[in-house]
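All protein chains but one are shown at their positions in the complex.
Right after this comes subunit A.
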Amino acid sequence: MSKQINVALIGNPNTGKTSVFNALTGLNQKVGNYPGITVEKKEGICKLPRGVKAHIIDLPGTYSLNASSLDENVVIELLLNKNGKDYPDLAVVVSDVENLKRNLLLFTQIKDLEIPTILVINMSDRMAYKGITLDIAYLEKELKTKIALISTRKNKGISELKELLTHYKEISAEPCLNASEIDTSYFNNLRKAFPNQLLYKLWLVITQDVNFGKTDRKTYDAVEDFKTKSKADLKRLQQKETIKRYQFINETLKKGQTIDLKSAKDLRIKLDRILTHKVWGYLIFAVILLTIFQAIYDWSSVPMDFIDSSFAALSEWVKVTLPEGAFTNLLAEGIISGLGGIVIFIPQIAFLFLFISILEESGYMSRVVFLMDRIMRRFGLSGKSVVPLISGTACAIPAIMATRNIESWKERLITILVTPFTTCSARLPVYLIIIALVIPEGRVLGLSYQALTLMLLYLIGFGAAVGSAWILHKIMGQKSKSFFVVEMPNYKLPLLKNVALTVLEKTKAFVFGAGKIILAISIVLWFLASYGPGDNFNNAENIVTEKYASQNLSEDELNQKIESQKLEHSYIGIAGHAIEPAIRPLGYDWKIGIAIVSSFAAREVFVGTLATIYSVGSDEEETIKNRMAGEVNPILGGPLFNFASGISLLLFYAFAMQCMSTLAIVKKETNSWKWPLYQLVIMSGFAYLVALVAYQVLI
């Protein structure tokens, strides 16, 4: 009979915890959120020998069990809640062979919670390079655990780790040091007052500024027999505890680990000197960014053209093959066109995540954070704000969630408020299609104008974020300062498996997350564009035939006129005309207006909407882009998507706060509707103004 055990994967950031998770679970993993909060929860299943299955939870990286952020709270909450469904049968602490001393602090704390714990020492392939040798038997004895020496990079030691997981019942739950020695009488009193509770759990609850389940500090303060200490005394005791742990760790490592510095050959210092240099560092970063944007354009054009023509052919095939009627039209013109407008951008989004993932995996991203801290400080942000701002290029939602590790509330609030300015991947389809329409295809110094425009838009987004942070910094009178601490992991060759899984996971989330909404909106839009009230719509054929009776139009031309009459008097046409006066000064017609309004659900809906609107009654062999390029401005004549209206539209999308989900996450993170409403009004108002000025100047 198969048995399932809960395994919690815990460790400091940058120890390769996620690589261990990927190695154990492969593709049997899913990403979600912890209940009620938006910290990412990764879990997966690992099949072990003898029919045992391990349900593995990859917990957020934490340095200790002394929580200072929401991510760390998640770890502590899970380890303290014995009745929780995810409470681990076994904890696996992942450490990095080069940072054992620091990593073992967390290990010793988890051991004190009396959870059976395995110590995984990762990156063992670097031991020879760094001159490190370990006495595993001695370490296992002193740390009262089993050790798996592994290298996820070289795929070594994983089967041994699985073997240890299979024998989880043999893993010791005994603490490896006696932390209560720091104040024996206090801990004795604590033990007497709460005889049924685990001592170290009590200590964690008393010393943390957070509540865990129904057991919080106030509960303990209220017990008569027990007198707790002042906050200052507790802090001092916590410091004593940390010192005691490090004394134990130092003692253990003195005998269990040897480092021969002579045999260590390190490139890291030399690389750091260049990559974090105050001139070369920024220059290299700019070159890397430029390469990414160039690659997004050049490399993905082949698969994109293929997808574009495939969807056009599929739509045509459906129309020809299925019986004529409303549902066939919905399939061909609504569903397939709408989905085609999203699938076409998969190659570019995959490339973007591929590069972001490589930069993170290689250890370079931490250098960027360090580098940018010098600039960020001047704008009231911290170096840690760079992570949300760069993550914002993927999606504002995880980026806003990533602000949780910023300790200062004001720095965090400013980062939350300005992050939606950075160019998220949902804007990418909008930018790409508009750029392709209005920016010429020429090159300067081997770089295409279109790639440069895209990079400029990213810089505008980043500039708007930093500029508005500076204004908020001045308005909010931020006085509090926080210290900037960032870990510089070693440089590593990115692991192909990790990069591939990240690209797969993010692209899947983009396509399926947005895809369902886009599909639903495409169906509704098609309906609104294909049905309408009154004679002008229902008698369109008679009205148009009568109107053009004297002009001898061909059948195709007449059909086009009928479709145009129908679209204009359809439900969507009526709504578009209603908002047209407000958007006309920006160079947009009612069709673009509808696309802008519907893209409030998700920005990428813009392209799907236009695809749906334009393919109604159009020649199906034409692609979305060609159809848009052929649109004529009904008032001024000439192409509707010209340089002025295109730039106006690009700037509108660069600044507008459009995404419902982002507003929802800001509400959640700030616990107030005030801030998302400010964002909505100020950002969208500013976007309208900039787009108006741009169009009026360029026309």
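One rule holds in what follows: a contact is a pair of C-beta atoms (placed from the backbone, for glycine too) under 8 Å apart; a residue touches a chain by one contact, two chains touch by 3 or more; residues count from 1.
Methods note: contacts and distances are computed from a predicted model.
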Protein name as given in UniProt for the chain not displayed, "Outer membrane protein beta-barrel domain-containing protein", "Isoquinoline 1-oxidoreductase subunit alpha", "Sugar ABC transporter permease" or "Attachment p12 family protein": "Attachment p12 family protein"
Chain not shown: contacting residue from A:Glu77, A:Asp308 or A:Asp589: A:Glu77
Per the touch definition above, residue among A:Gly325, A:Gly446, A:Gly534 or A:Gly637 touching the missing chain: A:Gly325
Touching residue (missing chain; options A:Ile521, A:Ile665 or A:Leu680): A:Ile521
Positions on subunit A contacted by the hidden chain, ascending: 34-37, 67, 69-70, 73-74, 77, 81, 209-214, 216, 323-328, 330, 409, 516-517, 519-521, 523-524, 527, 601, 660, 671
